[in-house]
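Yeah, one chain of the complex is gone here, protein chain that is, but the others are all in their spots.
On to chain A.
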């Protein structure tokens, strides 16, 4: 049933049609097999990975199969620049990702510090400009700042990804008005990224007009990641349908849905 509902409503980014509007992250999963099950349950067709040193010992050994896991399940890979504090580091990481994974899609993440993990707007702008010039399709992880989001679009970003709340907090969408404002002015896809805690947060993002939702922790660290992945799958579809269906205006006073005329005299 869900497939029927979404068949004609693919998200198009850089000419690629994504039939799921749920983009998944892979961080925080305790095991690769558990992660695989959650990704499949989510129905995602696009999933982020980080770029790190290749490890031959056991510590990160399991991670070396992550790329294979995504390929096997026909999930497109979206490398990120997580952990980069400067434009220079982010550009180098993006180049390594393009070489390793053979994609010019990059989730650009340039953070200011490890306590907030908030984007550094100046470095983000600088990195976006450089990466666009180098032919990358930039998915810019940004603050929920309508002015900055528009700047990133004008610099040539393929998508803007405003945060709902800081990474990993699960606080939901702290400034829905800003998200709506970003959506209302954007000519490129808007992906609500970070801060999602539970299914209703993802539904709200879609109701606000976002084109997709990106989340990781809310699934990978849930008590039952597979169940939560299913919940998000349906929440994103539900929110999207609600946004298209057109909600009723909010009113101060009640409005009867049953006619008052023709009541019997009791």
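In this section, a contact is a pair of C-beta atoms (placed from the backbone, for glycine too) under 8 Å apart; a residue touches a chain by one contact, two chains touch by 3 or more; residues count from 1.
The working rule: contacts and distances are computed from a predicted model.
K.L.:
Hey, which one's the missing chain according to UniProt: "Glutathione import ATP-binding protein GsiA", "Thiamine biosynthesis protein ThiS", "Carboxyltransferase domain-containing protein" or "Putative tricarboxylic transport membrane protein"?
P.N.:
Matching the unshown chain against "Glutathione import ATP-binding protein GsiA", "Thiamine biosynthesis protein ThiS", "Carboxyltransferase domain-containing protein" or "Putative tricarboxylic transport membrane protein" yields "Thiamine biosynthesis protein ThiS".
K.L.:
For a quick check of understanding: of A:18, A:41, A:77 or A:228, which residue touches the chain that isn't displayed?
P.N.:
A:77
K.L.:
Of the listed residues A:13, A:29, A:140 or A:159, which contacts the missing chain in the full complex?
P.N.:
Among A:13, A:29, A:140 or A:159, only A:29 touches the chain that is not shown.
K.L.:
Since one chain isn't shown, list which residues of chain A touch it in the complete complex.
P.N.:
Where chain A meets the chain not shown: residues 25-29, 32, 35, 48-56, 60, 63-64, 66-68, 71, 77-80, 82, 92, 95-97, 99-102, 107, 109, 216.
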